[in-house]
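One structure is given here, and the rest of the page talks about it.
Every protein chain except one is present and positioned as in the full complex.
Per-chain numbering from 1; labels A, B and C assigned in written order.
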Amino acid sequence: MRSDIERIGKRLFAEGLLCGSFGNMSVRSGNGFFITRSGSYLDVPGTPVYVPMEGDVPEHASGEYRVHRATYGITNHQAIVHAHPPHAVACSLACDRIVPVDAEGMLLAPLIPVVGGACGSDDLAEQVAGALNVYRVVVARGHGTFTAGENLDEAYILTSLAEHSCRILFLTGSAGRR
Amino acid sequence: MRSDIERIGKRLFAEGLLCGSFGNMSVRSGNGFFITRSGSYLDVPGTPVYVPMEGDVPEHASGEYRVHRATYGITNHQAIVHAHPPHAVACSLACDRIVPVDAEGMLLAPLIPVVGGACGSDDLAEQVAGALNVYRVVVARGHGTFTAGENLDEAYILTSLAEHSCRILFLTGSAGRR
Amino acid sequence: MRSDIERIGKRLFAEGLLCGSFGNMSVRSGNGFFITRSGSYLDVPGTPVYVPMEGDVPEHASGEYRVHRATYGITNHQAIVHAHPPHAVACSLACDRIVPVDAEGMLLAPLIPVVGGACGSDDLAEQVAGALNVYRVVVARGHGTFTAGENLDEAYILTSLAEHSCRILFLTGSAGRR
Partner (left out) sequence: MRSDIERIGKRLFAEGLLCGSFGNMSVRSGNGFFITRSGSYLDVPGTPVYVPMEGDVPEHASGEYRVHRATYGITNHQAIVHAHPPHAVACSLACDRIVPVDAEGMLLAPLIPVVGGACGSDDLAEQVAGALNVYRVVVARGHGTFTAGENLDEAYILTSLAEHSCRILFLTGSAGRR
């Protein structure tokens, strides 16, 4: 699983969907999940940290563990990717929901909700988890995407797709319109 | 041929002409063609799948095989590349045909038709094949480029060129004008 | 330390935060600092050059050593990265201070000062050092970012973050407004 995390991290980095050491990802396992380390670069992530669904959280787990825990708690998703794709972030500052106009976006993520909540807060965790219970892609306003699926590849592909769709919205001058 | 597919896939990915696992490519062979696998990343494509010109299609062939089959059926092209270059996709939402203003585009793809048709439909297949019978580059509206040529390199170069030309159109404010 | 410089240089180059052989970085050591070589590519930097806090400067030290010396002289920073991120440079031409609107920017660099001063001048050195005594990110107008921190990773992450924040400002049409 560590090699999957690194493989996906390298793709996210190469596609320009991350900046610096921001972003994180996790994979459900037993009654908890493995999550990337706090402050790690996702393309060279090191050993992921196991976080149980309840109780204390190991010191080196990503500070965003609350979102992952809340999402696994109320959904059946098996993996979550959190990235900072620039066009998706910019879109989220201009509208409350993102409606792709490109073919792939319309097919796979026809409505992308935008939610609020401060970085690392329980509020953000609840709002993202609630959205991911209905959708597979959500954008935290001005912050980044959270995508979920059967595995890391599925979540990554949705991240890449969301950025592609938002880029098309910007290029066609449709970002911010509804 | 598998190594050619991988080599071209890596170039397409490095140039930002793909997103996630979208896009596909094929090479004509005998009375059929080898096509990339459904859901594969084009930069690590694995073994391509042989699709005959008629009859059943193997399970793992790219879902876009209809476009490739229809194109090989009515043209002499030997290879086809389908990608999702962002500026070409955005251009196709703003106009019915793309007219490059840069020197290479004017020389090698002076008129790029835009066609309709839903992803994976026979309608799309017919429209793309019809366009590729006359041109070497076509954009499926809001979806992506289909380029064809003597070999994968030729088709890839046209994909890269089309995106370059469309980017210049956007930068110069000419996209959407005719 | 040389391997850290090369590792960070490769990240900066891959993220598009450098162009050609421009940019430089340094790490404090004893009563001076190691700085990248004049004219070197930061992703293949070669052996860094030791510059003492006072006195003669070795021939091959980056011409920007004045900024680094002045900054180490009046701050406690341990490492400095100077890059040319395009959106940050463009932002600096439009305003006197950059105020991020994205979540990470608001958290980690809520106000990014813009300073003047000609390339390689003592004026630039003084202005950048003064700003880095209060902030961890500063943009030299029309020139590039200077970021500082406990180590090269921290400075690099702030460079990447500043560019991300400025890109969001441009995408949302907020660049130049205050």
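Following the convention adopted for this analysis, a residue touches a chain if its C-beta (ideal position, glycine included) is under 8 Å from a C-beta of that chain, and two chains touch if they have at least 3 such contacts.
Keep in mind that what you see is a predicted model, and the values were worked out from it rather than measured.
Participant: Determine which of the presented chains are touched by the chain that is not presented, and list them.
Facilitator: Hidden chain, whole complex, touched shown chains: B, C.
Participant: Of the residues C:21, C:133 or C:151, I need the one that contacts the missing chain.
Facilitator: In the full complex, the listed residue that touches the missing chain is C:21.
Participant: Touching the hidden chain in the full complex, which residues of chain C are there? Just list them.
Facilitator: 13-14, 16, 19-22, 41, 84, 86-87, 89-90, 93-94, 118-119, 140-144, 170, 175
Participant: Under the stated touch rule, tell me which residues of chain B contact the chain that is not displayed.
Facilitator: 11, 14-16, 101-104, 106-107, 153, 156-161, 163-164, 167-168, 171-172
Here, only the chains that are shown with their structure count from here on.
Participant: What graph shape do the protein chains here make by touch: line, ring, star, complete or other?
Facilitator: Here the contact pattern is a line, an open path with two ends.
Participant: With touch defined as above, tell me whether chain A and chain C contact each other through largely the same residue numbers, more than half shared, or through different ones.
Facilitator: Different: when the shared numbers are divided by all numbers used, the fraction is under half.
Participant: On a CA-centroid basis, which chain has its centre farthest from chain C's?
Facilitator: Between chain C and every other chain, the largest centroid distance is to B.
Participant: On C-alpha atoms only, rotate chain A onto chain B and read off the angle in steps of 5 degrees.
Facilitator: The C-alpha superposition of chain A onto chain B needs 90 degrees.
Participant: Starting from the mean Cα coordinates of chain B and chain C, work out the distance between those two points in Å.
Facilitator: Chain centres of chain B and chain C, defined by C-alpha means, are spaced 41 Å apart.
Participant: Chain A to chain C: how many Å between their CA centres?
Facilitator: 29
Participant: Listing for chain C: what residues touch at least two other chains?
Facilitator: Counting only residues that touch two or more other chains, chain C contributes none.
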